[in-house]
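Reviewing the structure listed below.
Excluded from the complex is one protein chain; the other protein chains are retained at their positions.
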Amino acid sequence: MKIGFIGLGAMGSGIAANILNAGHEVVAWNRSSGAVKALGEKGVKAANEPEDVLAGDALFSMLASDAAMRDVGLDGALLDRAPRGLVHVNMATVSVAFARELDRAHKKRGLGYVAAPVFGRPDVAAAGRLTVIAAGDALLVDRVRPILEKIGARFVVVGDKPEQANLLKIAGNFMIASAIETMGEAVALARKGGIEPSVFVDVMTNGLFASPMYQTYGSIIAERKFEPAGFKLTLGLKDAGLTLAAARELEVALPLASVVHDHFVEAKAKGLGVKDWSSLASLAAARAGLKE
Amino acid sequence: MKIGFIGLGAMGSGIAANILNAGHEVVAWNRSSGAVKALGEKGVKAANEPEDVLAGDALFSMLASDAAMRDVGLDGALLDRAPRGLVHVNMATVSVAFARELDRAHKKRGLGYVAAPVFGRPDVAAAGRLTVIAAGDALLVDRVRPILEKIGARFVVVGDKPEQANLLKIAGNFMIASAIETMGEAVALARKGGIEPSVFVDVMTNGLFASPMYQTYGSIIAERKFEPAGFKLTLGLKDAGLTLAAARELEVALPLASVVHDHFVEAKAKGLGVKDWSSLASLAAARAGLKE
Amino acid sequence: MKIGFIGLGAMGSGIAANILNAGHEVVAWNRSSGAVKALGEKGVKAANEPEDVLAGDALFSMLASDAAMRDVGLDGALLDRAPRGLVHVNMATVSVAFARELDRAHKKRGLGYVAAPVFGRPDVAAAGRLTVIAAGDALLVDRVRPILEKIGARFVVVGDKPEQANLLKIAGNFMIASAIETMGEAVALARKGGIEPSVFVDVMTNGLFASPMYQTYGSIIAERKFEPAGFKLTLGLKDAGLTLAAARELEVALPLASVVHDHFVEAKAKGLGVKDWSSLASLAAARAGLKE
Partner (left out) sequence: MKIGFIGLGAMGSGIAANILNAGHEVVAWNRSSGAVKALGEKGVKAANEPEDVLAGDALFSMLASDAAMRDVGLDGALLDRAPRGLVHVNMATVSVAFARELDRAHKKRGLGYVAAPVFGRPDVAAAGRLTVIAAGDALLVDRVRPILEKIGARFVVVGDKPEQANLLKIAGNFMIASAIETMGEAVALARKGGIEPSVFVDVMTNGLFASPMYQTYGSIIAERKFEPAGFKLTLGLKDAGLTLAAARELEVALPLASVVHDHFVEAKAKGLGVKDWSSLASLAAARAGLKE
């Protein structure tokens, strides 16, 4: 198939490369040209204009936020130039409200829209080991399924409304953020009682909580190595905001999510925005009067 | 060795059986006689009086709470009758303050005191697969280490003050309770957005959160099968209370732990005390206006 | 002066009547015509089109929300038809972000914009006893000051950026909502301990908390008379949402405000939306297992 691709950031580059490796033709556009050039050496064709990515069998996009998608016109202006019947697979973590708006904007123009956000970091994307959460019209999902199955190690269809995939992703991100905050508080308690953080983390994350996510963040928290950031706190704040926005819209009270969001706000206001989002734990330590 | 044992509840019975199977002699006392009789068939000797368990090389105890230990006199009256030099290994989840009091009470009488709380449910105890967290004087810990290693699949020494083992256990329990509450909130959000809870839980607990604890509780929450209780909500409330008591004493602010504790209180006040502690999730659903 | 007026709800009607009584000419428009007719008998002139209110010395508006203002075109379309130099005094409680947008929209068209939200219920508005919080360019504020001083018993200028008046109003509303939630919790505690709610409320609101606000809501909470609603819970939820929106934008963590907001969401999801916002207290009672 011939695939258009918008958004070659750390995540998008790995995904585009895997689509290419699966034998498809990829035409890509990115705001800055460096990433396009790097992929060009592997065989990805550079689009001069965003419009050039609309000519294929499907359009994939992986941008940073609702705002970034609006900037490119994926909420309207660019769609106006797309041929009827084109399927757009949006892998970005966008808000539930924007997902719904995008679905309508595509339907109105006779375009197909599938949401397919992913779990996994850039290295996982590059390795083709993402978990892909898809939602949308079943026929559309089936059309792009062969490609999505090459992108990830796991492929789950969650419903026929695109925003449901985004909601699942958002609820999942909340679970990660809450686990980080929880470890931060538990480690602060243990540490103030004279327990070595690494001992505590080792017991918990090699026992009841033996999963890669806990092990990764547990280790960062025990060692207090919040730089360089694997995932910046400002992005964690953005995601926590998406959780609360979805909760407001659906009228769901989420007490823990509210606490976690407030801690992200506090952390950013105190200058931790560029550190890893697990630096929530340094606030927890400070709340106990512990010094770095 | 000859081991005295107090407390043959669901946990204690499995542990005592494993000590016996490891080739030790076990003399046991329990408030109700049924459990002693059952173990008697396997070779455990019945003590007529609590005092009879003091004659061995070490005394193990596994009672339900600070109060249960006081009732038996393990905070003083019974200790008065113990021979100098006896080592008492306390496997109960007691408060940090009581652990410290017990340590002093033993020292004053020339007795040894080791705290060795465990992670694991009764079936894990019976299988000898517990995680044992020990703390106390290093020489004392070494004396009972051969037995503790038979009780569990994992044995960790966390410090030389007995209360540190209890603190680790308490902090770990908070992590579990917080994970349960988090899943309850995340599932409520997903469900109100039209996502099937089992789909959401399956994605998360076979991905980033692929650990037995998440899988067990995720499945209970998705199916809303809070009865019969694997671990009663009233016990979860007790443990959440121990977390906050330790936090008060050590002066550690724990915002998430406070929310979780309040939810346990609310759940008990609303009549969920006898259900599984994961029925916190049914409150989360109710907060979203979802019906059972 | 000749004053245009948009929005003759319970608040707007009282305000418009007071402007009239102060000797000014008032031309008013309202979506439904009943209120205009009622005021017409007092001397207010009815505008056939929203446009007809733009011809005076100043335009006053008092609409329910950001959305209601957009519906009428006060964010753009209607402003396009206003003569340069017109001053618009917006008394609505709108979001800080929308206040900023409105200021820009007016400036761009050569119009003046003053924010003048108020504290007080409809009966207070009718009596001309409101507290008026104004912000905007000092010269503009001075032009409309004579009218604003007739509307309220108290008139405070808070800054030269219109959104500051809205922020003060929003922060003030949070204080009221927090006081209600606090009384709800305190009364639940006292009541479960066997203290008569009216005794507790009487002691507190005639002592340290002897202000009309506490007395009004304290009495409602003690008697559990949440209907008819003086101020609907859905409106309380809207205001709590404005508080958190301002906090997000300004990067201020507000732990209490987040709890209060979650309780409004929970209350609405549980069907209390049409009751008085002080029915937050009935959730607090339910959390203690108390029955109505």
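Order as written gives the chain letters A, B and C; numbering starts at 1 within each chain.
The rule we apply is simple: contacts are C-beta pairs under 8 Å (C-beta built on N, C-alpha and C of every residue); 3 or more make two chains touch, one makes a residue touch a chain.
Given the structure is predicted, the values throughout are model-derived calculations rather than measurements.
Note on the chain not shown: across the whole complex it touches A, B, C. The chain not shown here is touched by just one of C:Lys45, C:His88, C:Lys150 or C:His263, and that residue is C:His263. The missing chain, though absent from the display, is touched by one residue of C:Gly34, C:Gly85 or C:Gly194; that residue is C:Gly194. The hidden chain makes contact, of the residues A:Gly159, A:Gly184, A:Gly236 or A:Pro255, with A:Pro255. Of C:Ser65, C:Thr131 or C:Thr234, it is C:Thr131 that touches the chain left out of the display. In the full complex, subunit C makes contact with the omitted chain through residues 96, 119, 131, 133, 154, 156, 158-159, 161, 163-164, 167-168, 170-172, 174-176, 178-179, 181-183, 185-190, 192-196, 199-200, 202-204, 207-214, 243, 246-247, 250-257, 259-260, 263, 287-289. Taking the whole complex into account, subunit A touches the unshown chain at residues 255, 262, 265-266, 268-271, 286-289. Considering the complete assembly, subunit B touches the hidden chain via residues 241, 244, 247-248, 251-255, 258-259, 261-263, 265-266, 268-269.
Note that only the chains that are shown with their structure count from here on.
Simply put, subunit A must spin 180° to overlay its Cα atoms on subunit B, rounded in steps of 5. Interface residue usage between subunit A and subunit C, two copies of one sequence, is largely shared: over half of the residue numbers at the contact are used by both copies.
Our note on geometry: subunit B versus subunit C, Cα centroid distance of 52 Å, whole angstroms. If you average the CA atoms of subunit A and of subunit B, the two centres end up 38 Å from each other. Centre-to-centre, using mean CA coordinates, subunit A is 39 Å away from subunit C. Of all residues in subunit C, those touching 2 or more other chains are 255, 262, 265-266, 268-269, listed in ascending order.
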